[in-house]
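Note that one protein chain is taken out, while the other chains of the complex remain in position.
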Amino acid sequence: MTGLDVAFAAAGTVAAASAVLSVTTRHVVHAALWLVVSLGAVAGCYLVLGAEFVALVQVLIYVGAVVVLVLFALMLTRAPIGPNEEVSASPLHRALAAVLAAGVTALLAAVLVPLARVVGAVRRGGPGTTGLGEQLFGTWVWPFEALSVLLLAALVAALAVAGMARGRGAGEP
Amino acid sequence: MTEAAKGSRAAGIPGLVRGLAATARTLARPTHTSEYPDAPPSLPPRSRGVIALLAENCTSCMLCARECPDWCIYIDSHKETVPATTPGGRDRQRNVLDRFAIDFSLCMYCGICVEVCPFDALFWSPEFEYAELDIRELLHERDRLGQWMATVPPPPALDERSADPAEVSALGKPARAPRAPRQAAAEEGQA
Amino acid sequence: MSPAVEVLVRTVAVLAAFLVLPLLVGQTEHKVMAHMQGRLGPMYAGGFHGWAQLVADGVKFAQKEDVTPAAADRPVFRLAPAVGLVPYLVALAAVPLSPGLVGADAPASAVLVLAATAVGILGTLMAGWASANKYSLLGAMRAAAQLLSYELPLVLAVASVCLAAGSLSLTAIAGAWSPWWLLWQLPGAFVFLVAAVAELQRPPFDMPVADSELVFGAYTEYTGLRFAFFLLAEYAGIVLMSLLFAVLYLGGWKGPLSGDLGWLWTLLKGFVVSVLVIWMRVAWPRLREDQLQRLAWLGLVPLALLQLALTGVWVVATA
Partner (left out) sequence: MSPYVVVAAVVLAGVLLFAAAMGARRVLAPAAPTRAKLATYESGVDPVGRDWAQTQVRYLVYAFLYVIFAVDAVYLFPWALVLRSPHLGAASLVEIAVFIGIVVVGLAHAARRGLLRWH
């Protein structure tokens, strides 16, 4: 066991544990905050593997933007303090979800654990940030450009779905 | 320097620059702070600090207590009979002040009590350093109120061309003509 | 030096800077603001011109009762100051004072700083929501909307500098700096400065804590040491943003006699920027909430994009 192994295992454990807490808590906002911990721990995993830029982007985008958006949506619509019965699933649903989650976990573990044995100890590596840029702007240009269209579509659609792009004029408050 | 200000009003940027200039100019000048605990403040005339009581003048008429908007003046008195000074005369009664207290935790320094007092028993003193750690200590009793009298400034000088006060003009009156009968003059003087 | 000792020394140094520099800026603010308003400011604590005022304040805060409102969400409420504070500590660790003097010289330290400050938003949101106070919630909403809106121009401005230097490391960026950048990166510098002041929620961008409307925004319910931590975060933020501005736009340690005393240049430049931030607070009135958002999206973002285009075209043309 190297130091990297320990660090990776610690980050992974935190990520998994906070993810479980995130889906089991009855407090809506707590769930989002546990998600922050989970995503941050995943960033830690990336960092241990040497993908510095990806880890920082994970923090900047997922923690700094996506979770904030989630919190925003929660706090603007319905987020009283305390456990929220309205959004709690019934025991049957919960049992089903647990079975399903356990199944997916088992499936993923069956695929990934043998791979881990092949790879062995955690190693740092990968192309680095410059390599990332070269790949992105050289090899993967078309997906990259398509992404901008996707983002545009997402923005327009999100504004439309949220009912904020009022085309009916400024009569509304 | 802000875009919004730029868009909405032409005065935006000059206004912001003027703000910076004004503060910078003040920074360069010496301050005009009065360093109060180290240097005594120069209070303007007729400052309202605390209310002083000249108990000898008080007749317990209760006007001040009744006019006080927040009822912070407490007066207790009793009547005493003064025996007649001349044989066959009537006994007279007079009020004797037992307690006079002002609760400065309630006082709002309106000065109505000072104004309404018909016998000049209440005065404004500029003394303001009577803060207390316990709010109950702000209830100043008669003795304390009397002590403030020492700090009451003399009344301000009259304006240059104002008429003399009645007392002064009375003193300045020419002496009575000596011809007049003594008795009549005495009666006139009493009237 | 063994690695463990080195890590310890660096951490302690960063912590010391984090605890000392904000106090310096705070005391400067006390004094500069007072004199700009014709006052003297604190004069007693510590003797000479009240130099120890903020230390005294810290002692006072530690002795104050720490109240958690009955309606509050206790764990979130109590944790929020830490979430607001630690990101600035991390960001400060990545800012170099001179090529050799930096807590953690990460290869992508510019992005690290941006990512860390982005996490700070969470502290405000947590504080506002967990206070169970409608003013606090509204303040947190305003704060988060403002921080998000101004984070973007900040990211774009930093990206432009990274582009100009061809590196993501703050050390390398300041190394590539030349006086010509003062003109070339001027729009970016303007965008960065405005966005940084807005990120700090300092006047004229203090709508989220507008006292006349929201008491003290998300921090209304906080008392004692937890409140002090939010204040410390604000001043640490001024230190961070000023030093960043000095490193990104003013060349950091570059200057006459910068051989061994380069770090002094960085600190000096950063100090000048923080005085500028204080000056803005004294001189200018508060922006309204909608003006804030319009300024960010229709003023700063397009300007930052123009700066990016300028930088990109220039770099390609001269490469």
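Labels for the chains are A, B and C, by order of writing; each one numbers its residues from 1.
In this text, a residue touches a chain if its C-beta (ideal position, glycine included) is under 8 Å from a C-beta of that chain, and two chains touch if they have at least 3 such contacts.
None of the values given here were measured: they were computed from a predicted structure.
Shown chains touched by the hidden one, complex as a whole: A, C.
For the chain missing from the display, the contacting residue among C:Leu23, C:Met43 or C:Val90 is C:Val90, taking the whole complex into account. Against the chain not displayed here, chain A makes contact via residues 47, 52-53, 57, 60-61, 64-66, 68-69, 72-73, 75-81, 129-130, 132-134, 136-138, 141, 144-145, 147-149, 151-152, 154-156, 158-159, 162, 164-167, 170, 172-173. Listed for chain C, the residues touching the missing chain in the whole complex are 3, 6-8, 10-12, 14-15, 62-72, 81-82, 85-86, 89-90, 93-94, 103-112, 131-135, 137-138, 141-142, 144-145, 148-149, 151-152, 155-156, 159, 162-163, 165-168, 215, 220-221, 224-225, 229, 289-290, 293-294, 297-298, 301, 305, 308-309, 312-313, 315-316, 319.
Definition applied: only the chains that are shown with their structure count from here on.
Centre-to-centre, using mean CA coordinates, chain B is 53 Å away from chain C. Separating the centre of chain A from that of chain C, both taken as means of CA atoms, is a distance of 27 Å. Averaged C-alpha coordinates give centres for chain A and chain B that are 73 Å from one another.
Of all the residues in chain C, the ones that touch chain B in their complex are 32, 34-40, 43, 190, 194, 204, 279, 282-284, 287, 291-292, 294-295, 298-300.
Put simply, chain A touches chain C in their complex at residues 27, 29-30, 33, 36, 52-53, 56-57, 59-60, 63-65, 67-68, 71-72, 75-76, 79, 81-82, 129. Taken together, the chain B residues at the contact with chain C in this complex read 1-5, 8, 16, 19-20, 22-24, 26-27, 29, 31-33, 35.
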